[in-house]
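Here's the structure, in structure tokens; my notes come after.
Shown here: the complex without one of its protein chains, the others still in place.
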């Protein structure tokens, strides 16, 4: 029997900017629903979300422009509710319903 | 006996820009609490808020730069949750808890 | 010798290549800009940077209207003028800069203020107008003319450390119809009382604040021109433009906020159903802009 908890979903707003949106169907803003817990029953984290995005949202085959060695590639900033994820626990941050997660490619042109 | 309803307060974020903040102690953002209902027991409106601001928040004596003939003076835009108040019923709009009300003086310099 | 088979000249590919390769721009976009004629009213703090980026982008023809001459007090923010051109008409001084930046553009200087009498003659020769002026009187006149001649209008303003920007009449709609974007009067039906107005001279202005607004104005104008007539039917109904609010306080960072404005006003004095405004009434002076704006204006208008 499927319990209510297993069915529960988190609504997350995922945004891409600085050119990263080109890897995600040229769409800057995605509203997605993910489970509240992972396969081990633990609350889902940003690390889970990143894997989820690679598997389910990213159509572009160049995964290495987003994830390198199962980590966000250097040159991409991750902002959790408009704050650098380093202030929030990085990939271990437990996602809350309604969170806004922004991935920004740092620009170098000038 | 004072009922719970009479005690209830709405939390409203009031912002001023385009120079209007100079009439309000040079402060762009004010978080204020107002009653949920007016003296007649009706839900408070933007008209109520404007009167409240004049009486309780505005220190500057030049009320006529904000209100003329008990109306917002021409040249001031009122935005309710980032939309022109004309889209929301103007001064009759019933304020909700957590609303953001922005008063902007239109600029003409260039 | 092989004939040149490309839509743009070699020197155009060279000069505009870095924008042509932008996704969504392309050779078509460049051709559209080249076929466009843009009028800037005001060659001051907004007009200088706006004109520079429009000229750089390769607009086909650029007209500049300004009856003032360059003063030293302009130069902290009017960065396309120069000390050696103090005393020269701003429209001519600005074009001197633009012509050297991009000689492929055709330029016309109007060394006069825009008036109800000359507005039709001047504005009718262009496809899009930028309001870079600094007084309500000219803002209402420009908008009314754009309504009557069906021109989109990119309007910006700045004072102290703040700025505002809105794209009006985009898409254009005919007078009396509810289709198309609102005009300046739909959004601001009543001018502020004259005594509440602060001019740049009195209130001061931060160069980079007005400069940012001018550059953004050029960007929005380019987007309207790139879009051309490519509006979907659904985009023509109930158009609610964004008003962009910019702030750069001396004691803080920059901020920008976008608010949603109303669409066309059925009873708008200029674009509404029963409007009596016409090119004839404009010219014969029956719309008195100075009186409408509280009696100030005219001679005291100084473009930032």
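As written, the chains take the letters A, B and C, and residue 1 is the first residue of each chain.
The criterion applied here is as follows: contacts are C-beta pairs under 8 Å (C-beta built on N, C-alpha and C of every residue); 3 or more make two chains touch, one makes a residue touch a chain.
In this text the structure is predicted, and so the values were computed from the model without any measurement.
Interchain touches from the omitted chain, evaluated on the whole complex, reach A, C. Only one residue from C:130, C:172, C:197 or C:244 touches the chain missing from this view: C:244. Touch with the chain that is not drawn comes from one residue among C:7, C:87, C:176 or C:204, which is C:204.
Contact with the omitted chain, checked across C:27, C:82, C:118 or C:281, is made by C:82. By the touch definition given at the top, subunit C reaches the unshown chain through residues 11, 14-25, 49, 52-53, 55-58, 72-73, 75-84, 100-103, 160-161, 165, 167, 200-209, 211-212, 215-216, 218-220, 222-223, 226-227, 242, 244, 246, 248, 250-251, 253-256, 258.
Interface with the hidden chain, as seen from subunit A, comprises residues 17-19, 65, 68, 73-77, 79, 82-84, 86-87, 102, 104-110.
Everything that follows uses one rule, which is that only the chains that are shown with their structure count from here on.
Each chain gets a centre from the mean of its Cα atoms; for subunit A and subunit C, those two points are 41 Å apart. Across the assembly, subunit C contributes no residue that touches 2 or more other chains. Multi-chain contact residues of subunit A (touching two or more other chains) are absent.
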